[in-house]
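Structure first, commentary second.
A protein chain is absent from this complex, but the other protein chains hold their places.
By written order: A, B, C, D and E. Residues from 1 in each chain.
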């Protein structure tokens, strides 16, 4: 099954991004295809290359980047990111418009939204 | 009167930062001294130098920077900012520890918190 | 004590939570989505009227205008940011975030 | 339809709001702070029991453990992220954010 | 901008948050317009505090924010015909149909278009028909 995921909240502040990550990992383990991951609203902060969490904490941006390195299409909304100053993305993440969210949603069999 | 302000939410996503800004302007107009402005939690995104909001929208980081240029002590929590990747501040804003929040709170006559 | 409430009473319990901690002489300031509590004819009029019987309630005019809340429960006082500052001069503040 | 609810029922109306839109065959998944609704002996047991009479209710085990919710209202089924995926395989999703 | 697809997908956007206190309504409307521009059949449903986004007379000038009135004007251009609002949510919030703002004009007749006030059951039934649902 092709699954798209939309994430609307930033990392650390809310659990939403953690839930999305665990869900995506489980979906991959069950053999599904992730059609795409779209970061919207404050979600764009998830893939900020400048984050330096404490060493004993999970590194959210690196998690997303690692997923992107496996070929999963990961997009942060460029309009939302510009507004919020999240302009330096980790590797394997694209900055693009809402059209990507539209395409993912239309092409996937399922859309799952995470947020606050 | 000496007033300290703590802001716990990011710009644009929530109205909290707008409310804080309007409150601070009104306090200055009434002749009060702003002991300091402390950005905590997602609030650290307020002073991100990389934000580029649409031209017809308010520019939150520039607003804060302009207040800082008048001599008001503006601090973003360094731990919160590192975690979230808000590492490039606009001018007239300091990146520092929670001790600054403690000092502001202790030294001011009033503390007003804004957030989600 | 000045209690600031910035959440809609229709999806959050914040205003009701705050009401349990009010003392004589306290003041409630509704701002941001909190001003939605001002509207007449809603499910939560009794909650607001109960609070009005005990303490003064203010609402920020800019937030009311943004949300087109024009018919207010009688007794609620509309103020502006300068009025907010004035309330802060008179009271310590607890923000019910 | 799979309805995901991630808010505490004690400070948000999300679960009650969602309940108004449930149809036969739907499923509710409680996750994040939403799992706080599972606790026995709370103010909102009747709300949860009412939902359980109409549809299946699941809760994410990892979120229950994080919050030390160990005494669950009978009928709630504990699942994991793989179970979440399985529910998504079977249903379209509406997230009550 | 419009892409013709052989298989038109039904996509619902639900708006449950209050306007102005957060940006979700504004960014949600922007997303709904784009999804429609990509050829999906979009329905836009205002529930819970989202109904306040449809209140007539919102004026954000004093707040110094832009608001999202322009997005409503674009709904018809993007062929978003199905704009629903939950009757119960309006009632408990003291809103009547007379409080609703217009969501644009019919391109042909020039008549004003309005959100359609419906029961929860109709919204739930429509949800069940969707290919996917975006939450704002």
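Assume contacts are C-beta pairs under 8 Å (C-beta built on N, C-alpha and C of every residue); 3 or more make two chains touch, one makes a residue touch a chain.
Quick caveat, the model's predicted, so the values are computed rather than measured.
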_Given that one chain is not shown, what are the shown chains it touches?_
A, B, C, D
*From the list B:37, B:60, B:87 or B:113, which touches the chain that is not on show?*
B:113
*Write down which of A:13, A:65 or A:89 is the residue touching the left-out chain.*
A:13
*asked:* I need the residue numbers on subunit B that touch the omitted chain, in ascending order.
replied: 4, 6, 8, 40-41, 79-80, 97-99, 101-103, 105-106, 108, 110-111, 113, 115
*Mind pulling the subunit A residues that touch the left-out chain?*
12-15, 18, 22, 54, 56-58, 116
*Please identify, in ascending order, the residues of subunit C that touch the omitted chain?*
1, 13, 17, 20-23, 92-97
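As a working rule, only the chains that are shown with their structure count from here on.
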_By that same contact rule, can you tell me which chains touch subunit D and subunit E alike?_
A, C
*asked:* In terms of touching chains, how many steps apart are subunit A and subunit C, taking the shortest path?
replied: 2
*asked:* So using the touch definition from the top, which pair is joined by more C-beta contacts, B-C or B-E?
replied: B-C
*Could you grab the centroid distance between subunit C and subunit E? Build each centroid from C-alpha atoms only and quote it in angstrom.*
29
*asked:* Where in subunit B do residues touch at least two different other chains?
replied: 12-13, 15, 22, 57, 116
*What are the residues of subunit C that contact at least two other chains?*
6, 10-11, 32-33, 62
